[in-house]
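Quick notes on the structure that follows.
As you look at this complex, bear in mind that one protein chain is not there, while each of the others sits in place.
The block that comes next holds chain A.
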Amino acid sequence: MITPLSVLREAKTLPLRVNQISVRYASRTENIADPRVEIIRRTLYPSTIRNRASPVGTWRHDVGRRLQKAIPSVQAHETIERAWLLHQRHIRRARLAELERKFNCMKEAMDALQQLDPRLYREANKVEDPRARSPKELEALKSLKGQEQRALESRIRGLFPRELRTPTDTPPREGWRYSFKPIIELP
């Protein structure tokens, strides 16, 4: 009996490459103006026939052999991956536990502040809008010029300062900048 379901099952076993058009881009033997243009064209539009490994392809003829050389065995590889994931899990758990401790401290502090002084608590809870400028700052901006004005504009409450340095593999050549002279007194 042929049911619609059995037709579907048959369709699944058909090869997947039925609708693909494989192209071999022939090189232009006449009118080669600049070989560099040819190289770029070959790189941008590679051949899609799967008979050779290419820089942008997903097929290699000797994957099995190279994989055998690369990994000791399937079981060993899986064990290594599991060990790595376990290691990552330990790191992640430690990080989350640290964050939770810090958060609990913050919560305790805010609760204590609320009990102690409602005004300070309200002010501490305000969200800082980076676009807003306090009236003190506006007045200061009017009087300052040039370098001082730029110094005031550079530190925006509610955003982190641009001068915070991300960690790199090696330290900077000059080391830590010990000499610092403030341009203006920031509020």
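We adopt the following convention: a residue touches a chain if its C-beta (ideal position, glycine included) is under 8 Å from a C-beta of that chain, and two chains touch if they have at least 3 such contacts; residues count from 1.
One rule holds in what follows: contacts and distances are computed from a predicted model.
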item	value
Complex member absent from the view - protein name from UniProt, among "Glucosamine-6-phosphate isomerase", "ATP synthase mitochondrial F1 complex assembly factor 2", "Large ribosomal subunit protein mL46" or "Cell cycle control protein"	"Large ribosomal subunit protein mL46"
Where the missing chain touches chain A, by residue	39-40, 42-43, 53-57, 60, 63, 66-67, 69-71, 80, 83-84, 87, 94, 98, 101-102, 104-106, 108-110, 112-113, 116-120, 123-126, 128, 155, 160-161, 163-165, 167-173, 175-182, 185, 187
